[in-house]
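All protein chains of the complex are present and in place, except for one that has been dropped.
Right after this comes subunit A.
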Amino acid sequence: MLNRSAAKRRLLNLLLATLGFVWVATVYFLYEHGASSTVYLLFLLSVVLAVAVVGLQRHLLPVQEIRRINALASEIVPGIGGEAKAIEEKGVPEEILPITQAYNLLLDYHEDRHRQERDFIADASHELRTPLAGVRLQTQIAMRTDDAAKQARAHKNILVAIDRGTRLVEQLLTLSRLTADKKVLNPEQVDLRRCCEIAVEALAGAADAKRITIEIDNDQAVFTLMAEKSSILTLLDNLLLNAIQFSPEGGCVHISLARDLGGVTISVTDEGPGVPEADRARVLRRFQKSAAGTKTGTGLGLAIAKRVVELHSGDLVLGEGTGGRGLTVAVTFPVGSGDKRAC
């Protein structure tokens, strides 16, 4: 449609320009040779012709197409604040088809994002119901009984449920922040061994409560990485807390650091029930818990860990622990030129 009329228009313009040039040249030639009345007549004629050309141009302008574009624009505008609809690509002038397609793609992307956010909120509220149900129930128990021991037990349970809810809210915020981030915001040289030590210290209480030993490889090598320190600590906190939760009483959690051509790898191995191979992809998604889980976790730990790794262009792999027992979470970060291994 438009492209054909546009080609015609281009051709016509070229023709008119040539004609105009010849015309001006003729008028000038006659003027130079003193034919004044002829020049006057020709000048008048050229004005008339110019007006005619402008009129013809207007007529040949793709009014139909411009109307269509305006109609498209007025279809798009109500989508702001309302329900944005994709543009039907059929019948759209070829010239603006790429823009239409790009618009539709953008719309798809945003709809997808929006759906993910909605799912996230639905999942989050669903998950929050459990600790809230616990608080409500235990409060009612405490109110119903006169037995001091039962009341004390209910109060303790209320605290446990509140702590669990709090952890869930914190984890949700962490995941939501990490999901919003598109890249590592404050990269700096991070000493991974030191990070492991900080994370282990922070979880000493939780580990002690189950008499769990956390050991870090005794290799004295220092591993540094350009990364966001707070995210790396979040990653380690989540991996270690999972390991502690799934480990049996008196178990051992092992952290190892290694480096090869692929980059720097931190592995956390526990002596828990492990995750069957078929379940490994699933448990990385948020709110998906391992069958062996006792529901004490928030179901967000691995999703958070995975997001931190993604932001750092790394890789997270779940595997078996030592001797086929337990779970190993291996996180590999590629090492750029800015990273070095100092000894």
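In the analysis below, a contact is a pair of C-beta atoms (placed from the backbone, for glycine too) under 8 Å apart; a residue touches a chain by one contact, two chains touch by 3 or more; residues count from 1.
In this text, contacts and distances are computed from a predicted model.
According to UniProt, the chain absent from the figure is "Response regulator", selected among "ABC transporter permease", "Response regulator", "FMN reductase" or "nitrile hydratase". Touching the chain that is not shown, out of A:Val27, A:Leu49, A:Ile141 or A:Val169: A:Ile141 (per the contact rule at the top).
Residue in contact with the omitted chain (choice from A:Leu16, A:Leu107 or A:Val160): A:Val160. Within the full complex, the residue among A:Ala7, A:Leu132, A:Leu185 or A:Ala281 touching the omitted chain is A:Leu132.
Within subunit A, the residues in touch with the undisplayed chain are 126, 129-138, 140-141, 144-145, 150, 153-154, 157, 160-161, 164, 289, 291-296.
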